[in-house]
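Each remark here refers to the structure printed beneath this line.
Removed from the display is one protein chain of the complex; every other protein chain stays in position.
Here is chain A:
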Amino acid sequence: MIAVLVLGHLVAAVAAPTLVRLLGPRAFLVVALAPAATVVWAAAQLSGATDPRTGGLVQSVTWVDDLGIDLAFRLDTLAWVMTLVVAGVGALVLVYCSHYVDDDDHGRVSVLAGCLVGFAGAMLGVVTADDLLMLYVFWEITTVLSYLLIGYHSTSSAATRAAKQALVVTTAGGLAMLVGIVLLGHAGGTYRVSELLADPPTGTAVTVGVVLLLAGAVTKSALVPFHFWLPGAMVAPTPISAYLHAAAMVKAGVYLVARLAPGYAALPAWQFTVLVLGGATMLLGAFRATRQTDLKLLLAYGTVSQLGFLVVLLGYGSPGATLAGLTLLVAHALFKACLFLTVGTIDHATGTRDIRRLVGIRQKMPWLALSATLAAMSMAGLPVLIGFVGKEAAIAALLDPADGWWSLRGAAAVVVVLGSVMTTAYSVRFVWGAFTDRARPPVGKPGPPRWHRPTWVLVAVPGLLSVLGIVLGVTSTTLEGVVEPHVVTVSHVADAHPVHLGLWHGVSAPLLVSVGIWLAGGLWWSAQARRPVEVPVPLVPFDAGRTYHHLMRGLDRLALESTGFLQRGSLPVLLGTIFVVLVALPGSWMLLDRTDLPDSVTPADGPAQVAAGIIVVAAAVLAARARRRLRAVFLVSVTGYGTAYLFLLHGGPDLALTQVLVETVSLVVLVLVLRRLSGRFPDDPTVMTRRLRALLGAAVAVVLGGATLVAAGSRVHEPAGAGLAPRAVDYGGGYNIVNVILVDVRAWDTMGELSVILACATGVASLIFLTDENLERVRVGLRKVRGERGRPVRREGQEPSGMPWIPGGDLVDQRRRSTILEIVTHLVFHTIVLWSVYLLFSGHNLPGGGFAAGIVAGLALCLRYLAGYGAELRAALPVMPPVLLGTGLFIAGGSAVLPMFFGSPALRTWIADVHVPLLGDVHVVTSLLFDVGVYLVVLGLMLDILRSLGSGVDSQIRAEQSAGADRTEEVSR
């Protein structure tokens, strides 16, 4: 059921934008149904959740079985309380929002609605998750959503920076927490929260893990030294602050502390972290709150203080403190949400929340004043409210610390009392500032900019929250019974006296301390109030917020310096750096550890191999020394053909075939481009540079060669291809194992490769044609050719030279025509194409396949191009290359998807023997279809190359020549 509820929130979040478009701000009421349903359901589960024998309601759905991650939820006492708080306040805030936001705020209202309800769902997940990894996932969802919500005013740079600050701080904590989760889960052998708590693992790793988990809690709950993001987050609209920064998100950290306390509160590291950071936060936040003039910032610092207080109580480790902590957690959610919403209403009605500008709010909104005063009383711990009950219990639990006053616990007691004094002071300051006119300075500040009467919902929602504070205060003994099952699990420290909730325990020590706190708080406030604080004086020279920004700037500096150092702008230097790293890291490792070298080496496989090797080596060295381009190109080709021969000798006919074909095509393409470039290489590096490069080249060669030796020497398993032979025939339906691998076993890789080819071809075409107009000209030419199909194309005004050998021959300049080449082309073109088709179909069983076949077909096109240039190419294949590329990829993709329609996995090969009349039995393998796709893509690449680098460059040369001729004419004139 919990999973269903979380899912319900998700559905509401997704539907929210549509609902907002249909209903306007009233859509908030619809999405509020999700948290409201959660409240109703949770309330009905009281007896099941708080049953100590079962440990609460458990629900588990298998999620990632291999990793052992289940969608495990558990609704126990703590989760039940948190669920009610999170979902209850969430529903009320959503209702409040429906009257708070304007109709059209540039589409941001829909984002607000979606994020808020999604946030409520994520919080529900955090508090009910029984799996630490799942808890982490929900935790980070709340982080991301809070980023979106804080950055609601996306046009304000300060708002986006505040959002980023909150995101960076809480995510950093979250990452630390993830490490902690893994440490803890590894040590405990399970990620189940309930199991880790029932049988807590021990050891250094566990301590480190728990401290890292606490780091997540500390950042999320804005404890010192990460408290600065919370006041910064007040740039969000007030209902968001009310929910995220009072009731829900910041409570996630408190929840985590409460959740882990039963298992780990006894750890000294835990005690230190929780008590020191919590106590410092309580004091710092409360002190800052007493000096604010902005009501919302006052509440923000008050929240920081209260979060520290809650962490101290819930992490303290005694049942009494836990009871007080849980009570105050509920109390804080009620009064702080009420006060934030009050500020929202004041702001909405008057346009300001500066206590120096607010006038006559009590007279204009008496009900609001009443409810806010009640909430502030609860915050100050005045009787009959729940805040009083909680604070009484807290003082009772902390008085008489077990290890004496000169200890961490003793200090915590003092801090709590001192913090409570200041809490009283800022509570009074809130009421005084908001609802009396005394806070106005005598001169200088104008009154509120406007006034309109708030709608009833804006008053009723905070009112309801403060009434709940009274109800719970009066019925606090019942509350004690409800949370009892959780309280008894925390028993690392015994209580000095039994702690109970209630309004009246007689004239006891806690009551006297409370009275003292009220009096001291009142004095503090009156001393503070007389001193108008315009600019807050820093307490210490160290400012956490500023330190954070210094750190971020330092990070920027580091990025700048390292980028500037490593990326000098020169491509050779950059590539050289990469090679140096390649040599330095694996190379030095190989020098240090030479154990994996093979026991023996084979000198050579025969004289043919040695001869081919010598030729390749000689060609490579000469190519490196070549200064003329063509010489280098031919020498590199020699190495390519030589490599093909070495492949063949090694037993790879497919490789050799493809390599020879690719080498031929490369040669043609290189020559096509080189005609545009100078005969010699334009660069002439110095001797020093050349030597450095040679040294680096040698080093890289040695390291890679060594790595290969090590790889060969450390092989312990059978090659993956060993058992492939029978499977290739049975499953792949082919005898050529390499081809079966390409089109079946590793077909997904081939698919990726096809996409790369497609991108390459597109890139080539865009670099040559540059503009759409140029491409359009090509398209028009093709359309014309298609219109005149079958007839030879002729230049206008030219006499036909009888029947030409090739269709486009007559368009070629007579001086460039070669009759012999035309005749040869005429004779062999169709034969080559037929051969390519044969290679395609036989490739599954013999050397060949789509790649080789596509290149062969491309070579046939190449011949047509060389004989008759662009016109001939158009006549040979009058389609645009993208058509072939797209069709090819579509066919390959289609053959991948097709089996899925019949319930098989993608790319599954089917084999069928079909009887065709005349031909006899035909062996049909579906992966042939995939190979047809490969064929078309490769053919598309070839056509693209010829059309771009061939005829595209031709026409550029022609244009330049005619422009040059015009210029010569002009000059001669």
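Everything that follows uses one rule, which is that a contact is a pair of C-beta atoms (placed from the backbone, for glycine too) under 8 Å apart; a residue touches a chain by one contact, two chains touch by 3 or more; residues count from 1.
Please note the rule applied: contacts and distances are computed from a predicted model.
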item: Per UniProt, the name of the complex member that is left out, chosen from "Xylose transport system permease protein XylH", "Peptide ABC transporter ATP-binding protein", "Multisubunit sodium/proton antiporter, MrpC subunit" or "Cytochrome c biogenesis heme-transporting ATPase CcmA"; value: "Multisubunit sodium/proton antiporter, MrpC subunit"
item: Touching the absent chain when the full complex is considered, from A:Ala632, A:Val812, A:Ile832 or A:Ala857; value: A:Ala632
item: Touch criterion as defined above, residue of A:Leu149, A:Leu167 or A:Ile945 at the omitted chain; value: A:Ile945
item: Residue, one of A:Leu297, A:Leu368 or A:Val459, that touches the chain absent here; value: A:Leu297
item: Chain not shown: contacting residue from A:Arg21, A:His650, A:Arg783 or A:His830; value: A:His650
item: From A:Gly68, A:Pro383 or A:Gly576, residue that would touch the chain that is not displayed; value: A:Gly576
item: Candidates A:Thr602, A:Thr771 or A:Gln814 - the one touching the absent chain; value: A:Thr602
